[in-house]
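With one protein chain held back, the other chains of the complex are shown just where they sit.
Our next item is chain A:
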Amino acid sequence: MDKGQNTGGLMSSAGLVRYFDAEDSNAIQIDPKTVIATGVMIGVLIQLLTFVA
């Protein structure tokens, strides 16, 4: 059981986007830290460019 993600006990409470356990080996894997780092970097970059402009 429990194929779907976010399955809280017997009650399933998925978000709007569903993630499953199955993953393809072809898929590019991103580290969660990369997501946060990218976000911070883009934010800082655009803020800096705004100051320069």
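Keep in mind that, in the parts below, a residue touches a chain if its C-beta (ideal position, glycine included) is under 8 Å from a C-beta of that chain, and two chains touch if they have at least 3 such contacts; residues count from 1.
Keep in mind that, in the parts below, contacts and distances are computed from a predicted model.
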item: Omitted chain, identified by the protein name its UniProt record gives, among "Protein translocase subunit SecY", "ABC transmembrane type-1 domain-containing protein", "Replication factor A1" or "Carbohydrate ABC transporter permease"; value: "Protein translocase subunit SecY"
item: Positions on chain A contacted by the hidden chain, ascending; value: 1-24, 26-32, 35-36, 38-40, 42-43, 46-47, 49-50, 52-53
